[in-house]
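I have a structure I would like to understand better, so I am pasting it below and will then ask my questions one at a time.
Only one protein chain is missing from this complex, and each of the others stays in its spot.
Here is chain A:
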């Protein structure tokens, strides 16, 4: 049915950023994402008055997915953040806050967009080339001979999501589980081209977090009724498995587009069932121990198989098919006729396990890279948040394998970068001015806007009204409690910087983060001893953060470049 109405003309608005409405909605979004950021971030509760579950979260993925955005400029921003999260899982709030800050700061300056965009791009390339360079002091190469750095990375990700509701002990437990699950997916004899396996997260809600576990192989959930029918498993050191992707329910598969003329008294169902029994006989004669089917197995065939001591499990679903075929080494069988013996696979052991109130059928493989992460949490919302966090952590570990570096977390990377950029543009502005054809003042203004965007990003880690300081040697992030009497000599107070790399034992001079300071060259070239000494660091995924930085600056440039908005109101 085509539309009968003629299309309404669109609404065209020029300068979408200058209006009061735009500023207000940008500020609202910024306040929202800033308050969620970091381990001390506040939680948001999303609920729809018309129904659906209530989501309690502080993660950008869940937050932005449920948040309706009406302003077109914000649509661009949130879409960029969501796409970033879909790619890297981590760093969504970082990207969102930085982008909001940049747009706001630059908007306040009122410079020509051309200059702003050119210089922002230049500053970005300054940042990325520094972060990628060898003498970057906020990047740590990952030492795969110990688990320390990887564990710190996972811990940092877990602690930055307060909506998971974990206590310190649980954080330790879950982070070791995640790391174990990840290590199980790495093939043992790796060639130059590593294909990682998969960790399947199995939900178990309403249990204690401590009950979570990692198991090699696959867990297939079975109901109690099904369980009754499965016979006690005989002891053996290997089980032969057949995996079907066609339905074994005995229905007639597609018979073509023509018509079938069936004579009276001819029962096609019986014919199909006969065919199934033939198949069953073949399976039995091939000494198959376990029959798995993606779809449904006909009850008669099930009965037949049971009488021949073959275990049959059906309705597995398409999502488990690929891991199953990998674990067992089978080809999914798509034929009801003769089966080639080469399509059978095997597992090392089978058992029935009970976790909480659920029964699982556990397939233990000989040697594969598939494992199951049995994840427990007290309630649904917390479980959802924990699951998302685990996926983020696993993804971050995968990215770290690809690019074996981590960045210092806890705001230290940001403050360090700020110090570096300030110093660089103050001391070597000639190249920029020559290449980009802009004045010294413009460069100073934009640099200040860029740096204060990064600083305010770091500052949003502090939610309890504390003060933020930065030292003038490393350019790291130090947080002190609020409401201290001014008489106290506060530089003595912070014990460790945001990432935990440096302690206040050293002779350092501090200043307030957003105060006017003289630019100083931050110490580059991270020493190996420094990273080795500290045992618990706060770390960020390198790839995700780098890409987040790029996406934030690019999106901000895009938004600042808008001259008008055409809204289609149909």
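Here are some notes:
Note that in this section a contact is a pair of C-beta atoms (placed from the backbone, for glycine too) under 8 Å apart; a residue touches a chain by one contact, two chains touch by 3 or more; residues count from 1.
Here, contacts and distances are computed from a predicted model.
The listed choices are "ResB-like domain-containing protein", "Transporter", "BBSome complex assembly protein BBS10 isoform X1" or "Membrane-bound transcription factor site-1 protease"; the UniProt protein name belonging to the chain that is not shown reads "BBSome complex assembly protein BBS10 isoform X1". If you put the hidden chain back, the residue from A:20, A:257, A:428 or A:507 that touches it is A:257. The residue from A:171, A:230 or A:245 that touches the chain not shown here is A:245.
Of the residues in chain A, those that touch the hidden partner chain are 2, 4, 6-10, 12, 14, 16, 72-73, 75-76, 79-80, 83-88, 112-114, 117-118, 120-121, 245-246, 253-263, 266-268, 270-271, 274-275, 331-338, 340, 342-343, 547, 550-551, 554-555, 557-558, 561-570.
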